[in-house]
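Removed from the display is one protein chain of the complex; every other protein chain stays in position.
Up next, chain A:
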Amino acid sequence: MAMGRNSRRIMGLTGHYAGLIAFAIFTAFPLWWAASVGLSTNPENMYSFPRSFWPTEPGLLWFAKVFTDMPFLTYLKNSTIMAVMTVVGVVIVSVLAGYPLARLKFVGSKTIFVIIILTMMLPSEVAMIPNFITMKHLHLINEYLGATVINFSAAFGIFLMKQAFEMVPQDLIDAARVDGATEMQILWRIMVPVSAPSIAALGIFTLVNAWNDYLWPSIILTSREKLPLAVGVFNDLTGPFATSDSMVMAAIVMTVIPVLVFFAFTQRYFVSGMDGAVK
């Protein structure tokens, strides 16, 4: 009896892990293959599967070539600048907007919140055409600001900050008001420090999204020196510079690695940040 239950448990666990491993292979195989091809100094086995899932004559030849044949460091610099700009913009706008929506009573607060949430329903992609024309008038074509500013005010960030600020105990705010603090001081000295984990989650999400943003930057940035990794590497890989498949894979791996490293260090925020959004 006990044996039966035990063996059934082991069977169940085996099935459980088999499912997990099978799915892990499904999610990881494309990048695994890219890494393996990039690391193979000898590309002859690239299309002989499954041999190509393991590097042939491993070496860093193609990775070195990425630096010499592609403006990889320029792309990296552009990605960094634009991601930081977006994070700063989103956090400032969301924190400022989230506070009154969460804690101040004023005429129209409900309406404004509903309007902000409704923007999630609009196909923002359609707005690309008018936005392109707007950017032309603002002389922001081929500028970092033009590529990032449309993402500063997003319903997701405002919603997340509103949720976070609603959790702050009212006593803290009352005490500060009695002490004569202005609303700006309350926001800066009390709400922001207390909600630091949520702000960090928002910042991390935004950073990853900005880093990976492809479509809008590819439209608005016209010169190669301004392109971020997601656009520059893609163009180089699929356009006239696509000379060697091995170099393509090396470049892909190098583009993904910064995000993976960042993700490894901040993983817990991805679940906790989502947690806040769901509740």
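What we mean here is this: contacts are C-beta pairs under 8 Å (C-beta built on N, C-alpha and C of every residue); 3 or more make two chains touch, one makes a residue touch a chain; residues count from 1.
The rule is short, and it goes like this: contacts and distances are computed from a predicted model.
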Request  = Would you kindly match the missing chain to its UniProt protein name, picking from "Tryptophan synthase beta chain", "Lactose transport system permease protein LacF", "Metallophosphoesterase" or "ABC transporter ATP-binding protein"?
outcome  = "Lactose transport system permease protein LacF"
Note = Where A:23, A:54 or A:67 are the choices, the one touching the absent chain is A:23
Ask   = Which residue, A:97, A:160, A:202 or A:221, contacts the hidden chain when the whole complex is considered?
value = A:97
Request  = In the full complex, which bits of chain A touch the chain not displayed? Write them out.
outcome  = 12-13, 16-17, 19-20, 23-24, 26-31, 33-34, 47, 49-50, 92-94, 96-97, 99-101, 104-107, 109, 112, 116, 119-134, 136, 149-150, 152-153, 158, 174, 177-178, 183, 187, 208, 211-215, 218-219, 229-231, 233-234, 237-238, 245, 248-249, 252, 255-256, 259-260, 263-264, 267, 270-271, 274-275, 277-279
